[in-house]
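Apart from one protein chain that is not included, each protein chain of the complex appears where it belongs.
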Amino acid sequence: MTPSKDQILWMYRNMVTSRRFEEIIEEIYMEGKTPAFNMANGPIPGEMHLSNGQEPVAVGVCAHLNADDIVTATHRPHHQAIAKGVNLNKMAAEIFGKSSGFSGGRGGHMHIFDPDVNFACSGIVAQGCGPACGAALSRQMQNKPGVAVSFLGEGAVNQGAFHEAMNLAALWKLPVIFVVEDNAWGISVSKEASTAVPRNDVRAAAYGMPGHFIENNDPYAIFDVAGEAIKRAREGGGPSLIEIETYRLAGHFMGDAEGYRPEGEKEALIEKDPIPAMRARILSDGTASAAELDAIETESQSKVNEAIAFARQSELAADTDALTSVFAA
Amino acid sequence: MTPSKDQILWMYRNMVTSRRFEEIIEEIYMEGKTPAFNMANGPIPGEMHLSNGQEPVAVGVCAHLNADDIVTATHRPHHQAIAKGVNLNKMAAEIFGKSSGFSGGRGGHMHIFDPDVNFACSGIVAQGCGPACGAALSRQMQNKPGVAVSFLGEGAVNQGAFHEAMNLAALWKLPVIFVVEDNAWGISVSKEASTAVPRNDVRAAAYGMPGHFIENNDPYAIFDVAGEAIKRAREGGGPSLIEIETYRLAGHFMGDAEGYRPEGEKEALIEKDPIPAMRARILSDGTASAAELDAIETESQSKVNEAIAFARQSELAADTDALTSVFAA
Amino acid sequence: MSSNGTNERKLTIARAMAESIQQEMQINERVFVMGEDIGELGGVFGNTRGLLEEFGKSRIRDTPISETAFISAAVGAAQDGMRPVVELMFADFFGVCFDAIYNLMAKNIYFSGGGVSVPMVLMTSTGGGYSDGGQHSQCLYGSFAHLPGMKVVSPSNAFDAKGLMTAAMRDDSPVVYMFHKGLQGMGWLGTEAGATVNTPESDYTVEIGKAKVLREGTDVTLVGLAMGVHNALKAADQLAKEDVSAEVIDLVSLVPLDRETIINSVAKTGRLIVVDEDYQSYGVSGEIITTVCEHDISKLKAAPKRVAYPDVPIPFARNMEQFCLPNPDKIVAAYQAMV
Partner (left out) sequence: MSSNGTNERKLTIARAMAESIQQEMQINERVFVMGEDIGELGGVFGNTRGLLEEFGKSRIRDTPISETAFISAAVGAAQDGMRPVVELMFADFFGVCFDAIYNLMAKNIYFSGGGVSVPMVLMTSTGGGYSDGGQHSQCLYGSFAHLPGMKVVSPSNAFDAKGLMTAAMRDDSPVVYMFHKGLQGMGWLGTEAGATVNTPESDYTVEIGKAKVLREGTDVTLVGLAMGVHNALKAADQLAKEDVSAEVIDLVSLVPLDRETIINSVAKTGRLIVVDEDYQSYGVSGEIITTVCEHDISKLKAAPKRVAYPDVPIPFARNMEQFCLPNPDKIVAAYQAMV
């Protein structure tokens, strides 16, 4: 599938929004954490997994989804959340642990839930595979439209939960797509050191499911392949597995010294940063003008600024709110 | 690989021993359980999973193993145990829950451990996959000979533990063989209703591992394929996956009414009972005479009788032994 | 599936569970069932018998042996508006799928601040006594009840079994429904006759979080759940012959725990014995005793006691297993050692 101009600009916009969002989160995260880096401190405590470099995966896939569709995301969820259209203000507030966040600060950055757009994520690798199947099953049983996308990392593919869900999805022909973000690392362990095969698309055959591998972190190629797979799923053709080569431009989490990365690797990836690359492509093939792109970037920045301001200004939840929402109201 | 006459007769002998053993266990199991079938009663209480019909798998594989090699077996372990050469007297005693059993009756039929021949089993499906990898790793690290075989059922292949172990074994090139006994059923659920692919050998490719499928429950073919795989593993060539079509001639466990089996299925399988088939083949191709086979059968029967007598005559453990052996002495 | 009488109809727990699910499925098309061997076989322990015939394969789904997949799928379906009932065949198998249970099912309501609800029932069998060995005989009540976010119930009789199942299916939070194999009324597992009781034909609920005083007494409070209740009732009969008046409490629910009923009873009797088939340490028995002691020790006439499963894996051999299991004699002896 080839993206229309609107779709291309939609993808670009969401990549930029995600990047701008994370840039500012990165900055604020360090508040209160210098000179001594202590995760517990600052306006955004806890772990922080940035997704910069991985935006093409999120936008290439989510370009084909609407609010009714389901996404289960990972511990590195911002780009996926933004591309799925979650409420950015509430997400920012959640990351700050404020009462105006999705869960009022109970969840935090690894537990973003926006029921309005059927978005969820979690901190256990591969934990989203099963719920994606279940949501897809719900639609299948009710004869309601909707495709579920389970994002996971290439490291997570070696978790038993992935295997079980793949089999279940294929067996029941569920409308679910497993999207593997291959950023080459699971924390400090390389794909080579963790996975017996160089590419996980070959694992699709173990379930009689189509498998795809996309090189070079290319949003157009991702759009194409994901589009076909999602269309197929919508038409009752069942699940697919898509592995996408992408780039982790930062550490596993903030504070990661990354001593395990081969020299020069990161610099080389930064050279291939997908956002400037996409901008260049859009300009060079004439899809849009620099002015159009500048406008998008400005809009993204102000949307992000607004979200951050919203989060900053929001109140903390009451301490005692910790004790509520354990069970459904 | 083609079995020698000795190997053929070894296989036949062990198939017969396993069958005779289970025939008598079956009989004794029903003692105290009629007219009302209550698992808790009789000299052999608890669940009883018989393996009759599945003997070719055990002998075809274990013909290539010696006492140093490792087997992790399933909840249906008798044929595997016998082919691995466990002490039959102690196994019988264990099944009777007697003090002279391997664990003094703490384990029972699903937990047969014979450390002398490196045999273990367990009641959780696919639980043996990881320990087989670990034992193989132990040998690899110590540069000691030894191959580990993990038996599992075709139903167990859909358990996450299988996937994780397959990847680990392939990644670390461990001398381990995964042998899937495909008896077409996981309790009442057919392979078709549980598995997205008709044959699990295709799943080997997901780990870059050789995969084999053997039809017709044929001990010669199993001997051949398993022999090659085990040889390869011994030579440092890494793991293999072998799925074997075999026949469950009885219920999942004793007491199973088997209402879920299609009419005639079981009768057709009994027609293909591998023991008379092997006998006929041995005779027809002139490998051995009827007298030789009769002698083997007689020997097997008396070995079994002896084991059962040993078990019957043994004492129960003291009640208070329940409280010991929780930790290593 | 049901006979004609209304209040004079005895059902086994297995049939009571199946009837509850059947009736709820008839009135709520969002309810469906997943698990191993719950279709054609009707559940290894009989509690889904007849459902496949009535509701078909889409709503009564046999699954692969993939507990993590189908339990976490149930969570996803529940969040999407369905009301799944899933079966973990034996509680003993929780180790292969506990992440899906305690980290996902139990926490998504909290993580979403109530933004999603997780209306699902996880039913699972517990208990030993029939020599099924150490991976098929555990109760593990404490393992489930210790972790926040899931309600945990366990019926001792068919009346409660039906009402609790209906309540669980109507609850918007996840409910773990633990049924003891020895109470199911399946002959092949042995049967505790006291579990098969009159069970109304029409649907009704039994409140989750409310204990029941099954027998009133003045000298000692016996607290248990599931099989423990029957042991306690039998012990109470024995004690009565010695003119000791025992009050018997059926906890019914571990989460929420009805601490008040326990405290009130012990305030009256002054003595407490907890009967628990789960492992003794760090579990149910300690929690019940602590509930009473942290409230008010002045009411206690003697140190409280527990008759629980010792801290050892469950042995296969009948004599060893029976030696470890709670029974009425041990309860009576515990009482005698108190006075």
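Think of it as A, B and C in the order they're written, each chain with its own count starting at 1.
As a convention for this text, a residue touches a chain if its C-beta (ideal position, glycine included) is under 8 Å from a C-beta of that chain, and two chains touch if they have at least 3 such contacts.
All values derive from a computational prediction rather than experimental measurement.
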item	value
Among C:35, C:149 or C:200, the residue in touch with the chain that has been omitted	C:149
Among A:115, A:208 or A:255, the residue in touch with the chain that has been omitted	A:255
Among A:228, A:292 or A:321, the residue in touch with the chain that has been omitted	A:321
Among C:92, C:219 or C:247, the residue in touch with the chain that has been omitted	C:92
Where the unshown chain meets subunit B, residue by residue	70, 72, 101-104, 106-107, 111, 113-115, 118, 120, 122, 124, 127, 129-139, 141-142, 148, 160-161, 164-165, 167-168, 171, 325-329
Touch list for subunit A against the chain that is not drawn	36-40, 45-47, 97-98, 104-111, 122-126, 155-156, 158-161, 186-189, 193-195, 255, 259-260, 316-317, 319-323, 326
Subunit C, residues in touch with the chain not shown (by the definition above)	68, 92-103, 106-107, 110-111, 134-135, 142-143, 145-149, 254-255, 257, 279, 281-287, 289-290, 293-297, 300, 302-306, 311-313, 315
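Please note the rule applied: only the chains that are shown with their structure count from here on.
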item	value
Longest centre-to-centre distance from subunit A, chain (CA-based)	B
Gap in Å, rounded to a whole number, between the CA centres of subunit C and subunit B	35
Centroid distance [mean C-alpha coordinates] between subunit C and subunit A, Å	40
Interface hub residues of subunit A, defined as touching at least two other chains	160-161, 164, 167, 171
Junction residues of subunit C - those touching two or more other chains	63-64, 66, 68
